[in-house]
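Removed from the display is one protein chain of the complex; every other protein chain stays in position.
Going by the order they are written in, the chains are A, B and C; count residues from 1 in each one.
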Amino acid sequence: MRRLLGLLVIVLFITLFALVIASGGLGYEVPPLRVRELARQFLIYAYNPFNTTFTAKSPEAVTSIVWDFRGLDTLFETLVFYLAIIGALSLYRGVESERRTEVISLGLSPIVKTVTKVTTGIIIAVAASIALHGHLTPGGGFQGGATAAVAPLLILIVFSKYFLENLGLRKNVLLALRSIGLLGIGMTAFSALIVGLMANSPAYVFQNQPKPDAPVGLPAYIGDSLISGTLWFFNFFEMFAVAAGFTVIFLLLGIPEGEILKQLKEEAEEH
Amino acid sequence: MIDVFTFLFTICMLSIVVNLGISLYGVLYKPSLIKKIISLTIFSDSANITAIIIGYVRWRNPGEIAPPVLLNPNPTLEDIEEFAKVAVDPLPQALVLTAIVIGLAVTLFLVFLTLQIYRFYGTTDVRRIAKLKG
Amino acid sequence: MNFASNVVGAITPLLAISSFSIPLLSLFIKNKKFYNAYALTISAIALAMSSWTFARLIEGGYKPIVYKFGGWPPPVGIVYEVDALNGLLGLYASLVMFIAFLFSTWYSKFIDDVTWYYTLLLGLETGIIGCIYTGDVFNLFVMLEVLSISAYGLAAFFTRRPTALEAAFKYAFIGALVTTLYFIATVILYSAYGTLNMADLLGKSTLASSSGFSGWLFGDVTSASLAAIAFTLWVFTFKSALFPNHFWVPDVYSAAPVPVIAAFSGAVEITGVYVVVRFMYTLFGAESVLALNGYRDSILLILLILGIASGIVGSLMMILQKNAYRLLGYSTISHIGLLYMVLSLGMSSIPSDVLKTALTALVYHIVNFGLGKVLMISSVGLVSTPTGERDLDKLSGLSRLYPIASIGITMAVFQLIGLIPFGGFYSKLLMYQAFISSGQPMLAVALIAISAISSLGYLKIFYALIFPPLLRSSVKEREGVVIPIVSALAVAVLLLGLFSPAVSKFIETVVENSLMPKGVKMYYESFIEVLRNYTGGG
Partner (left out) sequence: MLIASDPISASILISLVMLYLTLLLYIVIRVLKPKHSESSDESREMYLGGEHPSILSKPHVLQSGLYWAIVFRDFKKAYRGLVEKMHTGRVIDWAYYMTAWLLILLLLAIIALGISALV
């Protein structure tokens, strides 16, 4: 009986979705012949030198939506990721990881270690290019940060967790780095407003380029290179925050299971 | 009479929908926590693909569809108009970018929680993780 | 003037930034008192900002305030649109959160690590206020996730208690599923309507008017709205703990920290109710495409039935409970049932003045129930926290140590049952009037039955904590800041009742200017006005 109900729900879910598609609920034509009007606005005004008060000054339409048109979403998306890591850290509260200084003998063979030494630098370089060109080409802060986090993950696997910690990438340091990155994002979100307050001109939270009713904005160019105002800073800080966040997670998952179980057992005996 | 393209596309859409349904089954009725988490990621990924696909534009002739990135550094007004004609919808992509990160964050937290539950309960079978009842 | 116009938009980013900076501060400052003061200050600022917003709303004759993030006009960018209803609820939610933070300053003595706790609690406040103020359906999804993930983290806060982990997992798991379903709903809405803005959706679904930036319709809006609302309702009845989706509440309540329980029942579930109201009355009202073939009416009818079921199941299960907070969780479910009963009186057969009474009763009861519940939880928390016990039998007579807790519990029980002259009586009276004048006396009978059954459950707390003599010698903990909290809330629930004509008149004005046709029109017109100013100015 219960199994039947479950099956029925799944079937009805698929039926409803199929009906919606069939009756044109996802667009009269799937896929549509042209993009929707709102999407056309985004495409036209993402990088538009002919309308200086209605543009994000970024040729990458997705990045301009992510960090400018709908920047608020992305700030809180970052907050969600941050809170998830805080929740995970809170679960590991009181679990102390052993620290070792003698770590040369740990890890995989010298061949792998040498290769890793070379590739780590390349990974970081690729990550930086993904993040810092996010406003020009596909990519962005989160993608760059996630790529950069592969480097510490490799070190963790090839050399050992203790080696990574001895490099200075300890939990507290990473958390501080992460907070600095996130605060950078927050400050960038408020930057135009702060400029506006000082210049006594109207301005908005998350403002990037000047608007008709708020004539302040951040410079779109530094010298000759396009930085799209706030977008470059957002991507830059996001990369740090994301890379540090992922590394904290890897460090937590890298604590040997036996150590944790021993500590939990000791705690249980105390109570 | 529908053309081959529409036919194939409809099959794609329907398979995504069926995928959503199957993963919904896994999420709701599978007893193992690990399998539930796997089903959940399949579910959210199928949802993301649904979003991407509705932002797609019908392919007509070669070169008439492009990613939403303006490649010309000094465009004229005509270039921008042309770009808006060939590019796909960037908004669903941006929404999916947000949804992916959020899904990742939630999955991450769920994995940690499962790990901790396994340490205390010694099982990942939801039928045996039932201390709270009544 | 410049500073003043940005207050609405600055609340949630400010809360997010203050939550971001705690790990950095924790490297330098280890003192618990600092974090107490820090978090309390931030929440006080948020409270001041939301009250200021509401005051400005009243000043402007309840004309909705639209805040454009980044200066982008509505369908292009994200806006916060604050009308009378979410202005009032935003003020109410930040007040509840402020009380939770104030209570935390006392509660922090009993927890080992306050930094993660306050980070997550600030995240929770961000999510709640964001969900309430936002005027964009996709931003609502993001804020819902902010709210949810901090709620999961807080539910699992006592990491060494298996029950806390279990409750958090159950909640987090189904929570992750439902939020993904809501994401699908927003995608469906976007693909048919070509917009994500709430006022724009309202314009297209009800008034059949388009805005310049988002064009006209791009798909069959009827089927899209039907599917989207089906998913959305399932999601937000889960968040607000309506009957078949209520299972997480007692579990989470029985293991979470006490201030978090207060925040959950005072604000988190109310946020779910608010979103359902927003979708059913503003976005998809009686004249929208959703009214096709009586779909909206039948949905409301089912919500009504589930409301009654929720009220009865919640109050029946209260009688059975041994854990004090689990009992309060079921009491929340029963009250949410009452809220859904009045919420669903918007069928087309019911005259609009009855609907107005019903919605007034809804908002009035949200405030009454929330404040009464926070009063109850903080009083019980004062008694139970020093011992670390949550079992009613083990707490037997302990409130004799704390006279203020006895007073608080008594007042809260009276408020939640609904006795004269407490506020709870008057909101239930309004509900009663709405049910009677809607021509359904059975609903009024159900309301009285639910109140009667739940009074048995409340008396259980009363009986266990206050009535028996003190069994064992227990060390008394200093009450500290709990005394002002409990006394202020006790006075507040009394005042809500004593000034009930004025309060209900005020709430009626709020409802008229937000959920009734006049208010919905104002919601749309503010959006159009912003667009007109934008295109005129540029």
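Assume a residue touches a chain if its C-beta (ideal position, glycine included) is under 8 Å from a C-beta of that chain, and two chains touch if they have at least 3 such contacts.
Computed from a predicted structure; not experimentally measured.
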{"item": "Displayed chains contacting the withheld chain", "value": "A, B, C"}
{"item": "Sole residue of C:I29, C:L316 or C:V481 that reaches the chain not shown, by the stated touch rule", "value": "C:L316"}
{"item": "Contact partner of the left-out chain, one of C:L189, C:L226 or C:V273", "value": "C:L226"}
{"item": "Contact footprint on chain A, counting only the chain that is left out", "value": "2, 5-6, 8-9, 12-13, 15-16, 19-20, 23"}
{"item": "Touching residues (missing chain, whole complex) on chain C", "value": "170, 173-174, 222-223, 226-227, 229-231, 233-234, 237-238, 243-245, 247, 250-251, 292-295, 298-299, 302, 306, 313, 316-317, 319-320, 322, 392-393, 396, 419-421, 429, 433, 456, 460, 463-464, 467-469, 471, 501"}
{"item": "Positions on chain B where the hidden chain makes contact", "value": "28-29, 31, 126-127, 129-134"}
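The rule we apply is simple: only the chains that are shown with their structure count from here on.
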{"item": "Chain B and chain C, separation of their C-alpha mean positions in angstrom", "value": "30"}
{"item": "Between chain B and chain A, distance of the C-alpha-averaged centres to the nearest whole Å", "value": "17"}
{"item": "Chain C: positions in contact with at least two other chains", "value": "138, 142, 145, 149, 152-153, 156, 159, 190-191"}
{"item": "Of all residues in chain B, the ones touching two or more other chains", "value": "20, 24, 28, 54, 91, 98, 102, 105-106, 109, 113, 116, 120"}
{"item": "Touching residues on chain C, where the partner in the complex is chain A", "value": "2-3, 5-6, 9-10, 12-13, 16-17, 19-24, 26-27, 67-72, 75-78, 112-113, 116-117, 119-120, 123, 126, 130, 138-139, 142-143, 145-146, 149-150, 152-153, 156-157, 159-160, 188, 190-192, 194-195, 213-216, 218-224, 226-227, 230, 533-534, 537-538"}
{"item": "Touching residues on chain A, where the partner in the complex is chain C", "value": "16-17, 19-20, 23-28, 32, 36-38, 41-42, 45, 53-54, 68-73, 75-77, 79-80, 82-84, 86-87, 89-94, 172, 175-176, 178-180, 182-183, 186-187, 189-190, 193, 196-197, 200-208, 211-214, 264, 267"}
{"item": "Complex contacts: residues of chain B adjacent to chain A", "value": "6, 9-10, 13-14, 17-18, 20-22, 24-25, 28-29, 53-58, 67-71, 73-75, 77, 80-81, 83-85, 87-91, 93-94, 97-98, 101-102, 104-106, 108-109, 112-113, 116, 119-120"}
